[in-house]
Every structure is written in C-alpha cells, then in structure tokens.
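Yeah, one chain of the complex is gone here, protein chain that is, but the others are all in their spots.
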Amino acid sequence: MLNVFGESKKKIGALILLGMFSFLALLPFAPVATSLALAEEEAAVVEGEESDEPKMGKDVFYKEEGEFGPISGPPAPTMVYPDDYGTYGDFQSRTIIWISNQQHLYFGSFVLAVPMFVWVMELIGIMITQKGDAKLGKKFDDLAHEMMKISLTAYSVTAILGGILIFSFLALYPGFFRYLSGIFRPVMHIYALLFILESGVLYVYYYGWDAMNDRCGDWKWGHLALGTVLNAVGIALMVMANTWVSFMMSPAGVDAEGHFLGDIWKVMHNPLMVPVVVHRILGNAAFGGGVVAAYASFRFLSAKTPEEKGHYDWMSYIAMFMGILALIPLPFAGYWLMREIYGYRQQMGITLMGGLLAWVFIMQATMIATLFITVNYYLFQAMGRMPGSERYYPAFKFLLAILVVSTISWLTPHTLVMTPAELKAMGGAQHPVVGNYGVMSAKNTAINCMITTTVVTFMIYQRCNVNLKVPWAWKGNIFLGFLISMAYVNILFLGVYGYYIPANVRIGLSVPQVASTLTVLFVGVTVNLKMLKGAEPVGEIQWGKMSVRGAYALFMLAVAFTWTMAVMGYLRSSVRLHWHVNEILRDNSPWAFTNPLGYAGNINSLNVLLFWTMLLFVFWLSALATAGKKKVEAEEAATAGTAVPAGSH
Amino acid sequence: MSDGNTQAKVGFGQKLVMGVICFAGAALYYLLFLNWVLMGPAQNLDYFYGFG
Partner (left out) sequence: MAKKKGAGIIVFKVALWYITILSIFAAYTNWLPQIRGDAPEAAEAIDVSNVTPEDLQSMGEQIIFGSHDPLGMLARGEGPIGKGQCPLCHRFFMEQKADRCPNLIALKTEPQKLLQVSEEERSHERVKEPRYEEFKKLHANGEKNSGHIPHAETGGQYLIESEYCPNCFVVEGFGLKGTNDTESPMPIIDKPPILLVDTEIVSVVSFLQMRDDASKWTAKDSWEEYFGKDLASAAGDEEPVEEKPAGPPVALGSETAEEIVTKMTCYACHKIPGISVAKTGAIGPLLIEGSSAKRRIKSPEYKAAMKAGTAHATTPREYIIESIMDPSAFIVPGFVDDMLKDFRHKFTVSGLDVLVDHLIAQDEAAAIADGLDRLANEKEGPIKKPEAKLETGEAFAKNKPLGEGVQISRSMKDSSTFIGLN
C-alpha cells in the first residue's frame, strides 16, 4: 500500500490541492462584485429622482483616493432605551450576550484550531511514512484522526451556540443588530455558504478518513487536500466574523453619520481587521493546543494500561508543543495589534494601557506569566521521563529564578493601591523603588526574558536524553552559551537604557529586545538541532511516566489560555467604551458603562467553567465512541494474535 | 551539566579562544548590529505609525 505513493499520484494530489485553493480564493469575489453593483444601484435608488448623482459621503477612515463614496444606506440610528433594546427583567442584557458570545467563540476557536493541528499531524504522518517508518507514520495519522473526532462534536455545539447568539442579539439588541446586518448584508450570504461548505468538507474529511487511507491509498494526498480546504474555509469564516467585530472597534467604509458608502471591501478591511485576525489565529491555535493537551492529560490520568498512558502522555506533549509554537509569536502579534490601535486612535490605546483598562492589563499580565511559568514547569516535569536529563537539573533553579524575577517585574503595577497614610509616608503616588518597574521598559524586558527562558528550557528538553556525538559539539555549546547569555544581557541593557531616554524613543527599544529573543529562538534551536545529529540516546523516552503534577500543569495551562481569551475579549469589548460602533453608533442602554474588573473577573471565571463543563460532555461523547471501537479492536487483535501497538518510539 | 559528548578532551586554551570569539561575536551582534539596525535607521522610517 505504501509503495503506491508514486510520482503521478503525488502530482494528482498536488493538482487537487491547487484546484481547491483556486476555487476557494475566487469564491468570495463573485458575490462581492455583485454586491458592488447592487450597492451602486441602491445608491441611485436611495437618492431618488431628484439628483442624477448620488450624494457623496466622506469616509471616516480612508483618505486620499476613495475618501468619498456614494451614500448607499441609512444612517446609524440613534438608539433609544428601551425601544431598541430588550431586557429579561433586571438582568444586564449585555451579560447575556457576553456569555453566549464567549461560549460561541470558545467552541469556534476550538474547531478552528484542531483542524490546524490535525493537518500538521497528518502531513507529518505522511512524510514519516514516506521516509520509511510506517509504524510511526500511522501513529501520527491515528493521533490526527483522534483529535479530529473531538472536534466533530464540538462543531455541532459551536453551531448551536451560534444560533443562541443570534437569537440573543435579535431579542436583546434588535436596533444594533439591524444596523450592523444592514451594513454587512452584501456578504452575509457568503458567511452562510461557507458554513455549508465547512460542514460538507468536515464530514467527508472525518468519515472518509479510513476509506481514503486504507481502501483507496492513492487518495491520501487528496485527504490532506481536503484538510487544507477545511482549514481555509474555517479561517475564512473566522475572518468574516472578525470583520464585524473590528468594524465595531474601528469603522471604515461609512461616513460620520454611519451611512454605508457602497464599498463592502472598505467596510471589511477596516484598520484593525488584519491585526486582530492574525492575533486571533495564533491565539486560537495556542488555545486549541491547550484544550487538546488537557483532554489528553485527562485521558492520561484515567488510563488503565501502560500503553494507553504512554499514548496519552505523548498526545499531550504533542498538543502542548503545538500550542506553545503558536504562543511564542503571540506577544508579537499582540504588540502589533496595540500599535495599530494606537495608530488608529491614540486615545483608544491610552485607554487600554494607561487609562480605564490599565488594571485589566495586570490581569492579562498575570495570565501570560501563568502560561509561561506553567509551560516551563511542565517541561521540567516532562524531563523527568527522559533518562539522562538529570545532568541538566542544576540549571532549572537559574531558569526558575529568571522566571520568578521577570514575573514580579511583569506584574508590578505603576500605581499602587494605598491608604492615604501610606501615600503620605511614601510621599507620592509612586513607590520610589517598585514604581520604576511599572513602566513599559521593565515590562518588555520581563516578557522577553520569559520567552527566552522558555526557549532555553525547550532547547534543554530537546537534548536532555542524548549524548552528543558531533565533533564540534564543544564549540556549539560555547556558542550557544554566549548566544543565550548575551541575549539576556542585551535585553536587560536595553531595558535599563530605556529609563534614560524620552518616551517616544523608548518605545522603539522593544524591537531590538524582541529581535534578541527571536535570535535565540531561531538560531539557538537550529544550532541545537544540528548538534543532535547522530546523537546517542541515553535511554528511550518513557512515555507514560509523566508525573501527575505535570498533567495538572497542563490543566492549569488550559485554564490559563481560556481565561486569557476571556479577559482579552472583555478588553476588546470595553475599549469601545460607550459606543456600539466606535464613534458612529452610541450605546444608549443603561449598561453603556464599562464593567469594573471584579465583575468581569467573575463572568470570565463563569464562562471558563461553563465552557469546560460543556467540553467535558463533548469529550465524554468521543470517549464513548472510542471505548466501543477499542473493544472491537481488542477483540480482533486477540483473535489475530498480534498485540496492539505499544506507545513508545 | 555535561552533554555526554564522548569525543576527545578539548584543551582549556582552545575553549578559551572559542569563548572569546563567541563573546565578542555576540556582543557585536546584539549590542551593536541589532540595536543599531533596529533602532538607528528604523527611527526615521514611518514604520512607527506616527505616535509618540
């Protein structure tokens, strides 16, 4: 079966891939072109018989060419409470939307992230198989299949929650929903069509897995192509939904009164759309990795046989690894998003980091610190099952020290909570020592140190269970030693230097700090990998021997990821302050205020708990199916006389 | 922490030389090249989106 992977088959597979991509790439343009024509027609109609030319409106964002567009829709309505809002008693309608939106987003992110991992796993499986190791290749393929199964049930739940969300909007925010759906009408049907496409592809992809693998082996590449399509459609769906959200934050394509100006692309391609999409994709991937890792951890803890334990230990490591791969670039994407926010409206940026929402960022900082410390902790635990890693244990305390000091600096707020007596004793609102760590200079230094430390931990993990054999290993070690230590020195140096220069120059310092971190990541990991060539393992990795603490660390990771998403959602929503659509559609409901952090924290924790409870149900469902399948497999194996493949490599 | 390398022992002098080269190289790279490239000319680019 494996030898059927001939050249011609690969070509067919590649062609299918290409065809699917082109189809998908062209698909959105047909309706958009139609909608443009439609918009022009409407513009003429709206203006009526009196003038030949439609009235032009000035875009709130786009300048230069395209600054003016024909007014093609009604202005943003002035919302009136209670007519344009609905209520269920005294309960904040806004909170109902908050919860249903967040749940939908959680499940949506999950079903977006899992196909990404599955695709990577499947590809790795194919490549390993082609290199000759069929058993390991199948292992990865089975892993991919198992991950996909979890996603399937979650997909239905996503759809149900989406329905609940829409009903909530209709019931509680009809005025707002009417305006927004009016603006986005030209592309709404694409969103609906994409759902149909996604469902179709998803079911064929999942249910056709074995069929495409086993019976028609040539179709493996085709199956992977389907996976590509699935991911592409999923991302397209997310991008479309994202345009609504980023339009609310930074509208474009409308004039100051909210009239649609005819070009739906301008509306969709509003200033914050792309940075939010990039940040979201990475965040979803990290979040998905966390969820799958938690699932695998749970299965690991409840596994009864060593093989099962080994299998799930391995699965949790893979999932966590992919999640962390996505986590590493996430701060950069977030930083880019902040820069775009500042570039769009400086006030918005200052509200976020230096004004009303500054304390919320302390929560975000807490989450990020939790994430990094947990990852490092998990890796330290994971080295417990790598024979030979004892040599590196002495290094842990230094890495931990760097992490702890960085976290303390990272978490320090600029202004402390004090009583008037304390204030008097201190002689000011800023503590003479600690106050210095509350500024950007210190924060960037801290996070870069934390990321670098995580990379170092990972590099140690890569090599901890082998004896190096390359002749230049000693040179490599010295090189790596200085690469890493000088990176820390540079990060610290820039951090301290930042205190002596004006704010507008200091901001630029973060770029070389980040570049130092990235240097360690790319150069360090590459050199490390090269050094592992021909290395002789001290012993087999003992999958299944992970400590219980490590499993619980993965749960912590999953919760931290989930909570981070919740608090970032709270930030995104709150930065609009009292606007439904920034500067265009004002919120005139009684809940136009921004919730204090405590309330948000409570709702966030509630959302996380709710999500994980629902997820537990989803996992239980997929475990049911597995239990049945495993029973069948075991029976077959017993009769055939071969053992079920062991879980180690 | 040894990396388990079983190659022939390398003399301290050689290690020292390598160390000095790597230290100098890293210092040049980080403290001069990186900072200058990313701070110097970049300051003049409109990359900084006009704030501050």
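All chains are identified by letter, namely A and B, in their written order; residue positions are counted from 1 within each chain.
Just so it is clear, contacts are C-beta pairs under 8 Å (C-beta built on N, C-alpha and C of every residue); 3 or more make two chains touch, one makes a residue touch a chain.
Owing to the predicted nature of the structure, the values given are computational and were not obtained by experimental measurement.
Novice: Looking beyond the chains shown, say which of A:61, A:195, A:332 or A:579 touches the absent one.
Specialist: A:579
Novice: Considering the whole complex, which of A:195, A:393, A:472 or A:552 touches the chain not shown?
Specialist: Of the listed residues, the one touching the omitted chain is A:552.
Novice: For the chain not shown, which residue from A:72, A:151, A:351 or A:477 touches it across the whole complex?
Specialist: Reading the full complex, the residue touching the unseen chain is A:351.
Novice: One chain isn't shown here. Among A:110, A:155, A:458 or A:563, which residue touches it?
Specialist: Of these options, the touching residue for the absent chain is A:563.
Novice: For the chain that got dropped from the picture, name the residues of subunit A it touches.
Specialist: 256, 298, 301-302, 304, 345-347, 350-351, 354-356, 358-359, 362-363, 366, 413-418, 420, 423, 428-430, 503-504, 552, 555-556, 559-560, 563, 574, 577-579, 582-584, 587, 592-598, 600-602, 604-605, 608-609, 612, 616
In this text, only the chains that are shown with their structure count from here on.
Novice: Considering only the defined contacts, which subunit B positions touch subunit A in the complex?
Specialist: Going by the criterion above, the answer is residues 1-7, 10, 15, 18-19, 22-23, 25-27, 29-31, 34-35, 38-39, 42-43, 48-52.
Novice: Mind listing the subunit A positions that touch subunit B in their complex?
Specialist: Subunit A residues touching subunit B: 339-340, 342-343, 346, 349, 388, 391-392, 394-395, 463, 466-469, 471, 473-475, 477-479, 481-483, 485-487, 489-490, 493-494, 503-505, 507-509, 511-512, 515-516, 519, 536, 538.
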